[in-house]
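Only one protein chain is missing; all other protein chains are in place.
== chain A ==
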Amino acid sequence: MNAPIPFPTRPQPVVSLRGFTRRFGSNTVIAGLDLDIAEGEFVALLGRSGSGKTTLLRTLAGLDGASEGEVRVPNSRAVVFQDARLLPWKPVWQNIMLGLTGRDLRARAEGALAEVGLDHRADAWPLTLSGGEAQRAALARALVREPKVLLLDEPFAALDALTRIQMHELVLGLWRRHRPAVLLITHDIDEAIALADRVLVLDGGRIVAEERIASDRPRTLDPALRRRLLARLGVATPEPVETVWAEAAD
């Protein structure tokens, strides 16, 4: 392994989109999108529903093509969906190894499950897992493939707040250990700020804002950044309220 290259030197991007356009009939969902994701970079993509997030993810996951433009994504990619999408008729460990061949499948599955703290449920049926457990299993299924790109499609949106915080820590830990490039799609600004190196805001099929966050994790919330991103998403937060609140807290 090379020594970590200090920012802002830009290594060869692992994901690269140039002029990516996707139309469904006459409806242009994404228009001329440019996006680079560097090796090992953690990018969060914020957007309201209908902003084209899902379309972009489906293309990056290889489930959908491009109408125009150039899309370069490595084949070594894995997805974690909002709903875990485990096959209910296969025990958890077989879900982890779905489509993989080779020796010691069971042992590899157990290793991946241990990383997400779920090794004791290797033989469980997926429908007996809690929401958080199912998402851990989905993470293990993605990571056991050692992907160059990990695509996370609102993976924590359906979880309760406490579980979500635990999952954030888990994802960061796994990311540090395996160093895939991550694209996290979310509509949760706090989640994006807590996890990502770079936050993009997608609106109307275009990237309308980009914020780099260089501070160390765990991060204290930067109200100004939050307000900027919210404004880009079309949610105006009145500044005075926050000032009053800050004074009251003193």
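In the analysis below, a residue touches a chain if its C-beta (ideal position, glycine included) is under 8 Å from a C-beta of that chain, and two chains touch if they have at least 3 such contacts; residues count from 1.
Criterion: contacts and distances are computed from a predicted model.
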Should one name the undisplayed chain from "Imidazole glycerol phosphate synthase subunit HisF", "YdbS-like PH domain-containing protein", "Twin-arginine translocation pathway signal" or "ABC transporter permease" using UniProt, the answer is "ABC transporter permease"
Given A:Gly19, A:Gly62, A:Gly117 or A:Gly173, the residue that touches the chain left out of view is A:Gly62
In the full complex, chain A touches the hidden chain through residues 61-63, 75, 78-79, 81, 83, 85, 87-90, 98-99, 125-128, 141, 145
